[in-house]
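Single-structure report; data block below.
Every protein chain of the complex appears in place save one, which is left out.
Which chain is which? They are A and B, in the order written, and residues in each are numbered from 1.
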Amino acid sequence: MEGVLFLAAAVAIAVLVGIVYVVLSESVKFFAAVPIGDFLTDTRWTPLFEDAHYGIAPLLSGTFMSTLVALAVAVPLGLLTAIYLSEFADARSRETIKPTLELLAGVPTVVYGYFALLMVTPLLQRLIPGLPGFNLLSAGIVMGLMIIPYIASLSEDALRAVPNNLRDGSYAMGATKLETAFRVVLPAAVSGVVGAVVLGMSRAVGETMIVVIAGGQQPQIVTSPTQQGATVTAFIAQVALGDLPFGTLEYQSIFAAGLALLLLTLVFNLVAFALHRRYREAY
Amino acid sequence: MANVEARDLTARPPGLRRRRFLDASFLVWGAVATLVGLGTLAALVLGLWADGGSRLNAQFFFSFPSSNPAMAGILSSWVGSLLVILTTAAIAIPLGALAGIYLEEYAPKNRVTSAIEIAVNNLAGVPSILYGLLALGLFVQALAMGQTILVAGLTLALLILPVIIVATREAVRGVPHDIRQAALALGATKWRTTQDHVLPYALPGMVTGVIIGLSRAIGETAPLILVGGLTFVAFLPVHAPGEPLSYTVGRVDEYGAAIDPDEMVAVHLARGGAVHTPEGAELAVAPGATVEAPAGSLVETTATFADAAQSWAPWHWLGEAFTVMPIQMFNWTSRPEEAFRDAAAAAGLVLLAITLLMNGVAIWLRARLRRKIRW
Partner (left out) sequence: MDKMVLKRVAPAFAAALALAFAAGGLSACGPGGGQKAKSSGVQTVRVDGSSTVFPLSEAAAEQFMAENSGRVRVTVGESGTGGGFAKFCRGETEVQDASRPILETEMATCRAADIPYVEIPIAFDGLTVVVHPSNPLNSVTIAQLKRVWEPQAEGQIMNWRQANPAWPNMPLQLFGAGTASGTFDFFTEAVVGTAKSSRTDFTPTEDDNVTVQGVATNPGAMGFFGIAYYEQNKQRLKALAIDAGAGPIAPNADTVAAGTYPLARPMFLYANANALRRPAVQQFVQFYVANAARIAPQVGYIPLPASAYETYAARVRDRTAGTAFGGHQDVGANIAEVLARPLAEAGAPPAP
């Protein structure tokens, strides 16, 4: 049995190696033509224009900005929801609300994209005068709403998995429900919560359609969420579904962009892994 | 001995009123946070309903896509989505669950294990479009598996694998150690312990992961377009009895010409039909009759019950071309005609309903499983 289990787990390595191989083998061709220095330091990303520049920074800044906005929306809302459902709500409402929230993860992202463009952006424009019709703020907020269930649902599971004797101990010491939730249950469940946040974040980093529709797609270094911008995934989708011939440098630029994204997620995960190790509580 | 100040333990502790207020106020904050999510969902559903509600009728479910928006339907795409998701679930659930159990219960602390852990954690963060590139490069190009339901299901399975692994691990980890120790102390083997005492308690959490993963898979567009999801498919990968069927017989080359012109094939047509030989002759075949036809002949007949039943077997439809709901929707939203956007909204509602249905099953399962948990 152990052998079967090991093989199942080893599939994960095979998949990652496969992705790295596909991305790397094409990137090698790309970097044969474009110096890595330009890729890292150039501030313009215009591989599809006649005056081609290959600086990844604008795309990364777009990805960072939209993800940041999404997390600013989703982490507080998702965690509050999880704590509320796990520690305060009665079983019946929990069992209705949680799956309903999970529906948010099932809404097709094209729908979210048009929701951002046609509903959220006009609303924001009333609050922030001068906000352009395409911006990362609106795309990021909607992305945040989309990832709420990832964070809420998985965090709630982690919170519920904390044994009741920890809660009982806390109550016996005179703590209120809220104090128990935040000081006892949440720290005990932190590894699950971090996992949930990382999952939500990776979904935000990898989200394509919302930014393509509502974010503006103009690759520039983004310093404020009110600007329009393009993300790495938006660029990859645009090229992969576009009319460029395969095998050209323009086409290979998506693999270089993909490589950057892969490295980015690697860094995120190392950070999360470190946090996880540090705060994981055994009970 | 030092003086110990006597304290009345029955007195109200300082700040209790404030703490109680905070406690009560969280009910409001928590509810508000929850309502933001629910409100968004309501806004989305109402918006879709306003546009697409009027399209939700039997005609929409049982029509193929069409260039006439009023006649366009989702028959091929919902059947396609269903088959692709079935394939995905059949691959990803066992694989993810076993991998999660291995990592949490069995894995020795060594380099291989940490390599697997790193791989899983990173896969969770890899954008879906890169899975599409992997599938295109590996399944479609290198392995020449074609652009089929199987490839689509495999791609989505790999995509949601980390979600299921992570959820399984968290769920398994949440099971208290005393339960394992009690089982082991009674002489159970490790797998027995896992199977009988850890997994049952971990199942609710695993189910959550599976549902989240599958709802993600069902709405995924980009990787499937890369793999070769089609947009216009006006037939089903499975047949119903009575549908017209046509096929070439014998060994033929890429273009339908016979490899050995002298080869003869016995063609038995239960429902009758016609055989067009490569020379252009047409033979009518009576129901139940058998004729000898040269290789390369085109047979036209009607699907029998047996033909239809055979087409429902997985090994038949796994190799068929496909379209899925999100691809159909993606196409409709980008068409110039306004009426296509109504169809897209209606398709969005159907996708949500499918997700709701899946969640319904999960609630039932989770509630059932959780009720048994007592610790």
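Just so it is clear, a contact is a pair of C-beta atoms (placed from the backbone, for glycine too) under 8 Å apart; a residue touches a chain by one contact, two chains touch by 3 or more.
If you're wondering where the values come from, they're calculated on a predicted model, not measured in any experiment.
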| item | value |
| --- | --- |
| Option touching the unshown chain, where B:I74, B:I116 or B:V140 are the choices | B:V140 |
| Selected residue (touches chain absent from view) among A:T46, A:S93 or A:T226 | A:T46 |
| Identified contact with the non-displayed chain, of B:L226, B:A293 or B:V324 | B:L226 |
| Sites on chain B contacted by the missing partner chain, in the whole complex | 64-67, 87, 90-91, 93-95, 97-98, 140-141, 143-148, 150, 153-154, 195-196, 199-201, 203, 225-226, 228-235, 243-257, 298, 300, 314-315, 318-319, 321, 331, 333-338, 341, 369, 372-373 |
| Touching residues (missing chain, whole complex) on chain A | 44, 46, 48-51, 117-118, 133-134, 212-213, 216-220, 228, 237-248, 250-251 |
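Just so we're on the same page, only the chains that are shown with their structure count from here on.
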| item | value |
| --- | --- |
| Distance from the mean Cα position of chain B to that of chain A, given in whole angstrom | 21 |
| For the chain B and chain A complex, residues of the former touching the latter | 13, 19-20, 22-23, 26-27, 29-34, 36-38, 40-41, 43-44, 47-48, 94-96, 98-99, 101-103, 106-107, 115-116, 118-134, 137-138, 158, 161-163, 165-167, 170-171, 173-176, 191, 204-205, 208-209, 211-212, 215-216, 218-219, 221-222, 225-226, 325-326, 329-330, 333, 344-345, 348, 351-352, 354-356, 358-360, 362-363, 366-367, 375 |
| Residue numbers on chain A that touch chain B, as the complex places them | 1-2, 4-6, 8-13, 15-19, 22-23, 76-78, 80-81, 83-85, 88-89, 95, 97, 99-112, 114-115, 119, 145, 148-150, 152-154, 157-158, 161-164, 174, 176-179, 181, 191-192, 195, 198-199, 201-203, 205-209, 232-233, 236-237, 240-241, 254-255, 258, 261-262, 265-266, 268-269, 272-273, 283 |
